[in-house]
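Below you'll find the structure I mean.
Apart from one protein chain that is not included, each protein chain of the complex appears where it belongs.
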Amino acid sequence: MIAPHILLLLCLAIPLVGFGWCWLFRNSPNMRDGGVFALALLLALAVISIFRAFNGGAEFDLVLVQFQPGLSLALNAEPLGIVFALVASTLWIATHVYGVGYMRGNNEKKQASFFSCFAFAIFATMGIAFSANLLTLFLFYELLTISTYPLVAHKETEEAQKGARVYLGILMGTSIVLFLPGVVWVYATAGTLDFVQGGILGPNVKPAFVGILLALFAFGVGKAAVMPFHRWLPAAMVAPTPVSALLHAVAVVKAGVFTILKLDVYIFGTDVLTKTGASQWLVWVAGGSIIIASLIAMSQDNLKRRLAYSTVSQLSYITLGVALANSLGVLGGGLHIVTHAFGKITLFMCAGAIYVATHKTEISQMRGLGRQMPITFTAFGIGALSIIGLPPLAGAWSKWELLLASASAGQWFAIAVLMISSLLNVAYLLPIVVRGFMPAPAGETLDDTVSGSGSGSRWAQVREAPVLCYLPPALTAFGCIVLFFYAGDIIGFMSPIVTESGR
Amino acid sequence: MDRLLDPSFVLGHMNYWLFVVLMMTGLYIVVARGNLLKKIVGLNIFQAAVFMLYISAGKVRGGTAPILTDNPGEAYSNPLPHVLILTAIVVGIATTALGLALTTRINEVYGTIEEDEILEIDHQETEREVAAILATSAQDSANA
Partner (left out) sequence: MLEGIVQNAPLLAIMLPLIAAPVAVLFGNKSVAFYISGATLVLSFALCVYMALLVSDGSILSYHIGGWAPPIGIEYRIDAANAMVMIIVSAMGALVLPYARASIEKEISPGHHTMFYACYMLCFTGLMGVAATGDAFNVFVFLEISSLSTYVLVAMGARQDKRALSAAYDYLILGTVGATFFVIGLGFLYIATGTLNMVDLADKLANSPDNKTIRAGFALIVIGMGLKLALFPLHRWLPGAYSYAPSAVSAFLASTATKVALYVVIRFTFSVYDASSGFERTTLEYIILPLAITAMFTASAVAIFQMNVKKLLAYSSVSQIGYMLLGLTYLNQTGVAASFIHMFNHAMTKGALFMAVGMVVWRTGSALLPSFAGIGRTMPWTAAAIVVAGLSLIGVPATAGFVSKWVLMAGAFERGWWPVSFAIVGSSVLAVIYVWRLVEVMYFQEPKATTKDPVREAPLAMLVPTWILILAIVWFGIAANAPVELARIAADGLLAGGFDNGQTVILGIPGR
């Protein structure tokens, strides 16, 4: 049994080693990718060990640098963070395998810098998951922004540059202008930034102050993509698909909502939010985000952009859970981090697999592809159904929890939003699958884009993408099914964060 | 304000009036003249005003030079400001010398010591530089 502190450090060190490893073996791709795969496995193992040690009652508190009382760089493990780290680390394995297939299948350039930045982003994600205070979290939050910037700009085209500019501009702009003052303000008020069960603002905090602070955080944590600061997410879709899959469906965006959840539980305290009613407005904003983003998603023909807007809308589910300011909302939000991660990463990896196999990005061109690529499209279908929230898929539970939370908070608006949004999900996700399994329109779609002559033969040439590209989404789709049966355990594991004792 | 109408006050502070007039004259020349040499002259007048301020402030009416005498009741002028100003004069001379040297070099390189002409040349230089580099990068992208 490794000491708990060492485990925490390992979680940070392993991806960092991966960063150096990719740079060291930048000229030998097999060595590079194989090594990172092993590291990804190790990381997952380390996080699982933390999970088990935590259940065994281990203490994790680890102070790296102490500046002043209440101001330090420190790591700690708590249920929410462990769940987030588990999701990110296990999905890193899948995405890495997928990324190798994708990058090689597309002959992308500068793969070494791609994989090293990727590893660094995982390092930052682990840091966010295991932050013991807001300062540490902010540090890793910014590191994540900076390390993903080169990934978004990877293609180095004019378009990639513009997308990356929007990406960096919004994420860094909001974090500097709103998030940072919020953090400093909390420090100036409470004299500490440690995450403490039940909040640190104290009992006599003014409702107006809580409202302003919540606004600074809700909009300042740009990674949570609450409208109107959601534009970076569609812009980031210029990145290679593995990046969209892991970072912009899991790590980066979940880091955002995870931060908001942490703030709710450990800085404000759910009770304070309930008592002051300061989060009421956020219900409306998050609800609005959900509906508007879904509507925009329906109008997108580019598959990745549609998925991106779908992500914007799904992230606001979690923000909504926070805004409801009750324990069910927090737990539902936490569960949604997991279920949406598995669902959305499946969808993105399928989108990438389609791109690798056919170089198609527009939904209107995908008619009939499902018959050629059955595994990919089946996985896509499962992922889509999970996002929509049908049993027996994982997404059903988190949506159910959120509905319960809305009902117990008496928020009829929130319930209506969740219902309508589910319908909209059906409307923008299912047609892709249905269309894929329709018979191919003879001599229509592919010729227009690929060659312009000899339709039948071309069409027959479309095959599944390389195995490294379709296996990972198949696995994560399977994960969506498995998680349905374990959702209760996840809730059970997280529930201490909303009870008094904290454990 | 009525103190300004009192002749003994006005005359009693004569050194300060002169200091102010001289200082403002110098500063005005520095600001208003475009000729680099004249600016340096202005700077010198400006500094000379300060020297006067210090020296006159150290003067004690009826005091002698501060040298050793046997008479303990002998009044003497305060030597400290005078000594300080020696240093300031040295600094002033160094500044003037350096300024003149720079002016000579500017004259060699620019062919003029009029400020507006120099600014114009500098401005053209910047524009030429930017145009040149834009041309080469345009050429690069054309090649690519």
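Letters are used for the chains, namely A and B, taken in the order the chains are written, and counting of residues starts over at 1 for each.
The rule is short, and it goes like this: contacts are C-beta pairs under 8 Å (C-beta built on N, C-alpha and C of every residue); 3 or more make two chains touch, one makes a residue touch a chain.
Note that the structure is predicted; figures quoted are calculated from it, not measured.
**Student:** So one chain is hidden, and I want to know which residue out of A:Ile2, A:Ala38, A:Val65 or A:Val434 touches that hidden chain in the complete assembly.
**Tutor:** Candidates A:Ile2, A:Ala38, A:Val65 or A:Val434; residue touching the omitted chain: A:Val65.
**Student:** Taking the entire complex into account, which one of A:Gly173, A:Gly198, A:Pro466 or A:Pro496 touches the absent chain?
**Tutor:** Answer from the full complex: A:Gly173 touches the omitted chain.
**Student:** Can you tell me which of B:Thr25, B:Ser77 or B:Thr103 touches the chain that was removed from the display?
**Tutor:** B:Thr103
**Student:** Touching the absent chain in the whole complex: find that residue among A:Leu7, A:Leu73, A:Val226 or A:Met494.
**Tutor:** Looking across A:Leu7, A:Leu73, A:Val226 or A:Met494, the contact with the absent chain belongs to A:Leu73.
**Student:** For subunit A, enumerate the residues touching the unshown chain of the complex.
**Tutor:** 65-67, 73, 138-139, 142-143, 146, 150, 153, 156, 161, 165, 168-169, 172-173, 176-177, 180-181, 184-185, 187-189
**Student:** Need a quick check: the contact residues on subunit B for the chain that isn't drawn.
**Tutor:** 23, 27, 30, 36, 39, 43, 46-47, 50, 53-54, 57, 80-81, 84, 87-88, 91, 94-95, 98-99, 102-103, 105-106, 109-110, 118-119, 122, 125-126, 129-130, 133-134, 136-137, 139-141, 143-144
One rule holds for everything that comes next: only the chains that are shown with their structure count from here on.
**Student:** How many Å are there between the centre of subunit A and the centre of subunit B, using C-alpha atoms for each centre?
**Tutor:** 65
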